[in-house]
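With one protein chain removed, the remaining protein chains of the complex are shown where they sit.
After this line comes subunit A, so read on.
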Amino acid sequence: MKNSTKFIIVELEGRKIRIPQGLTVIEALWDTGYDVKRGIGCLSGLCGACTVAFIEKGSTKVKFGLGCQKVAEEGLNVIMMPCFPSRAARYAMEAMAHPLEELGAHYPELYTCNDCGACNVCPEWINVAGVMKFAKDGDYEAAASRVTDCIMCGLCASRCPRSIAPQYVALYIQRALARERPFPPNLAKRLAQVESLAYETEWSRIAAMGDDELKALCAAMEGL
């Protein structure tokens, strides 16, 4: 450890403790001897496993974030959030002709949403309440296009007074939309070609080639 390291005092899991500056909440927990495993996944802000709730120095507001991304600052009071239970419906989407029409059957609680906005705590900056409004109003494309970045951390669901799990509702819509889109023509064409053995002659030509011939072929292709 370098001499220049500055130390700060934070309140970690309810205990005041001195840590080097610049650590994330997860690193601070490790550094102070907590054996954290459950709440960790990617360490890159992509998996949503490491949700934390915190109060910053001088603030009156509880905020939420990702423990692997939140850098601890002097006076921070922070705890890890347990994985919050969210109801995910069970369904076999392939059995539905028009899954979008059945959204209400699988997630009836969506329609009790009163736009309170409590779910707008998203670490991915998604306007979750806005997405739920689009979903309720049937503007599914608008809803889906806003949740590509949802990492399923469940923070939004943990705030909802109506027990709505916005991340699962949104996932249902994404999947349903994907299924209702026409099959991509370029893929259809390629599948037909593969099925009709269109590449067999080329395959047998290549199978007969030694590495050197293949290398020459590659070089030629690169030029194209």
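Here is the rule we go by: a contact is a pair of C-beta atoms (placed from the backbone, for glycine too) under 8 Å apart; a residue touches a chain by one contact, two chains touch by 3 or more; residues count from 1.
Note that in this section contacts and distances are computed from a predicted model.
Asks: Tell me the UniProt name of the left-out chain, picking from "Cytochrome c, mono-and diheme variants", "Phenolic acid decarboxylase subunit D", "FAD-dependent oxidoreductase 2 FAD-binding domain-containing protein" or "Sugar ABC transporter permease".
Replies: "FAD-dependent oxidoreductase 2 FAD-binding domain-containing protein"
Asks: What residues on subunit A make contact with the chain left out of this view?
Replies: 1-2, 4-5, 20, 22-24, 27, 30-31, 37-38, 40-47, 49, 68-69, 71, 83, 88, 90-94, 124-125, 144, 148-152, 168, 171-172, 174-179, 181-187, 189-191, 193-194, 199, 202-203, 206-207, 211, 214-215, 217-218, 221-222, 224
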